[in-house]
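Incomplete set of chains, arranged as in the complex.
Chains: A, B and C, in written order; residue numbering restarts at 1 for each.
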């Protein structure tokens, strides 16, 4: 039995609040237990310099934690004058992951910014950012379609992410902070609704692991991803990603 | 009649959610219409270098807006590598204001950090930060007292802040963004529960104003402050600031 | 009697040296007692990006103190790698104030930079910067008119600024550093030659004040402003601002 009474393969309670921000083209507050991340999607009608004239769009994610999202207050990156390596690593991961399920040519010459701001942290903020960021992205695409700027969705399929870990030799799904801090191995999985892997990062925290352990973590991760994808579908209701998935052919 | 159906001296609907953050010693989500600011208070058991050994404490506030708090996305200060002048000006104002109602010697050699993060902006974010930041501060002091680290409250009285402005020659209380953008004069008032002024900033936005107009703005501001102080009292319930005010003498 | 033998409503001796810089389009060395600020105005024939194509000009002020302007040496902001919050707050105040008396459309698509560099500080450097910066601005406009680049002055009226404060319960005009450091309330007033308020900032320095005290400070400030405006007029001699004020209608 885990510290918060879950079994090894339980996700924490999920809550997805859609369209929580008055200004953003898409927005989702994702809560996984005590981890809360506000994800907004912003449509900008231009692309970064390296893509100009290449007839394709771009997805760019940024990630940050409020100073008191954590048990100890963390100094603001804006005050320190630069982002930490951890932040940069995470926002590169979110960006890459979301681009894997978007047809950037269909998106057209525009950028969608995904801002993931951690309101409260309790483990798994980077994976929650991907899961929530995707839903915000879908809402922004919905809006582009409703506004007639897109005729077809550039979203190829759904995506979600989850953490798994080995704690005192037990493989556990969706680590909370206390478990994460004690984990010997940390595993982050990003997967699509059709079950393809997008990103898989397994890290021995000053430790090592075997192929067999890796496969067990992968299995648990797949289970969590399926539940998260399903929760996202329900939260969004009828949206272009959902429809696209159902009818398939028209894309 | 104003754009959102208010009369000239109406505040927007106020909502104060206390203790919304699991980690912080004090926290308040203040909502004034569509303006939403998350204020957390962190107790740090040391003081900045310039105060070491001076047997007094310190209050330090920081302010930031999430990128999509605004109608147009604002670039992150952490990415730009520095805070803007506007941000610095605002966090200096919040810090000074809160220090005016705290007996820093009674606080002892510790710092209370007040973090004001704007989740959604619709005008009046700096004044909402002061009003909400004060309540978070009270909660942190409550906790210090309960933990036996303080025997008496260092909070001298309550404080709140509000904006007033002149829009098309009308003096209006608590401007929303649309009114703020159109205002000829912008007035921010910080006042205590006993009706003393802490800070008063009146600015002609590429415009000027008379002494008479200034006095009208002050009057409207006082009315708003009283309502905010009252709302804060109710939201906190029995806390050391409230008790202190009632019994008066024991401080 | 004050520390430097002045009465409560005395300004310190004023000295205004016009056109002290060989290169600048306008320049003034303003001395108020031991406070000395060198103000230069630079005309740049373009506007900032956010104003391009909007058929209007811009006024932008920057402020800095030489390292040994102060009793203790202050580290250079260029060495620290960024401007302090105080500097940013001050230069935003100077910029806003000067824009309030300039018709930016009449100015045309050009920027006037006002550089205020404090050679020696003894209290009141921000208000001296506004008073001196305005005179440098007038000289730069004179030169634009003489060069035929402007046919009419964009300056709507004169402007000056002064500090007032409450020291040991006495309301005093034009605080020197020693008074400023001891002040319970600090009040900065920016006013035009026609007596309209442009900016008014009253700050309890970890203290509070009443409406009555605020009005007394305002009154003293108005007296000081009038004297400064008059001193500026004399120093400039016949210039377009002076003429404009006298004959009124032709503008």
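By definition in this document, a contact is a pair of C-beta atoms (placed from the backbone, for glycine too) under 8 Å apart; a residue touches a chain by one contact, two chains touch by 3 or more.
Keep in mind the model is a prediction, meaning the values are calculated, not measured.
Participant: Taking the 3 displayed chains as part of a homomeric complex, how many copies does that complex include in this file?
Facilitator: Shown in place are 3; the entire complex has 6 copies.
Note that only the chains that are shown with their structure count from here on.
Participant: How is the touch graph of the chains shaped: line, ring, star, complete or other?
Facilitator: Here the contact pattern is a line, an open path with two ends.
Participant: Using the mean of all protein Cα atoms as the middle point, what chain has its own Cα mean nearest that point?
Facilitator: The chain sitting closest to the overall C-alpha centre is B.
Participant: Quick one: chain A and chain C, Cα centre-to-centre, how many Å?
Facilitator: 51
Participant: Could you give the separation in Å between the centres of chain B and chain C, each centre being the mean of its C-alpha atoms?
Facilitator: From the centre of chain B to the centre of chain C is 29 Å.
Participant: How many Å are there between the centre of chain A and the centre of chain B, using C-alpha atoms for each centre?
Facilitator: It comes to 34 Å between the two C-alpha centres.
Participant: Residues touching two or more other chains, restricted to chain A: which are they?
Facilitator: 81
Participant: Taking the complex as given, what residues does chain A use to touch chain B?
Facilitator: Touching chain B from chain A are residues 21-24, 27, 34, 38, 40, 42, 44, 62, 64, 66-71, 73, 76-83, 87, 113, 115, 117, 119-120, 122.
Participant: Once bound in the complex, which stretches of chain C touch chain B?
Facilitator: Listed in rising order, the residues of chain C that touch chain B are 82-86, 88-89, 91-92, 96, 99-100, 104, 192, 196-211, 214, 218.
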